[in-house]
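With one protein chain removed, the remaining protein chains of the complex are shown where they sit.
Here is chain A:
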Amino acid sequence: MKRSYYLFSNGELKRRDNSLIIKNTRTSKYIPVEDVNQIYVFGEISFNSKLTNFLFQNNITVHFFNYYGYYSGSFYPRENLLSGDVHLKQAVNHLNFHKRLLIAKEFINSASFNISRNLKYYNRKGITLEFQIKEIDFLRKKINNVNSIEELMGIEGNIRKIYYSTWDFFINQNINFKKREKHPPKNWINSLISFINSLIYTTTLTEIYHTHLDPTISFLHSPSERRYSLSLDISEIFKPIVGDRLIFSLLNKNMITHESFIEEFNHIILKDSAKKIILKEFDERLKQTIKHKKLNKKVSYRRLFRLECYKLEKHVTEDTKYEGFKIWW
């Protein structure tokens, strides 16, 4: 299983002996290229075209994060898995209003299922959330009857609003989480969510790269926004099960607290040490395995992302109907 590599230190990433080496004034360390799936760059790394060509050859995606820890973009090698057939069919599924809505509904359907599953977990643990769970289930029933993407997004927004309002009940820390804010996040909990969501987003992007799907043609989000919107679509499903659960555990174990952030101008940003803690936990989580019901074998969380892409690909080529991932344990 290839791994993700995280670069925090400053220096130079180079090609050396058909493998990778990271060098700075103090140390130089080899990175086995065959072990690399994707690279996250948080520090100041310089590299040259010789290296980029080498990364192309090895199908390695590189994700860049800016000084504030926000995702700024990815180095995405030329698509090596091209299929005009899938590409066209994906576009047809987007252009046909009914087909597009069908897929979009499925994304929200499974995302909200996973959200309510999270709440049910804490409800079982003795925190009264029955009212909110009922409310969400009520909203979920409406998903099937919507007639436009906007309406669907509206329902999703309402579900999330209820969902976020419950966080105060089961997180041991005083998070003061009023509402979700972006660009820039105004309190630390929002900043934490943004950071972790960007990790989910990039993981999805890397997995899409290994399928025939085109990451720019999306179904739920509108595709004309200069980003890989299909990645945003698929991320919706995994945010509650991977991202949010990670946030709960980080906060409830006091691994991340108010102290992990610094305020700078009007940004609230994560300290480098905190970023490292989060990434270590995130990395561990993606490696964790579950027994897959259909495949009847152990698969890692990261693999689930890929399977989701495969299912979508099968749907657009009209092989099997797409059914979003719903947590079953």
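The criterion applied here is as follows: contacts are C-beta pairs under 8 Å (C-beta built on N, C-alpha and C of every residue); 3 or more make two chains touch, one makes a residue touch a chain; residues count from 1.
Rule of thumb we're sticking to: contacts and distances are computed from a predicted model.
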item	value
Among "Methylcobamide--CoM methyltransferase", "CRISPR-associated endoribonuclease Cas2", "Carbohydrate ABC transporter permease" or "Pyruvate dehydrogenase E1 component beta subunit", the UniProt name of the subunit that does not appear here	"CRISPR-associated endoribonuclease Cas2"
From A:7, A:153 or A:327, residue that would touch the chain that is not displayed	A:7
Sole contact to the chain not displayed, among A:161, A:280, A:298 or A:326	A:280
Touching residues on chain A - with respect to the absent chain	1, 3-9, 17-19, 22, 29-30, 32-35, 276, 279-280, 283
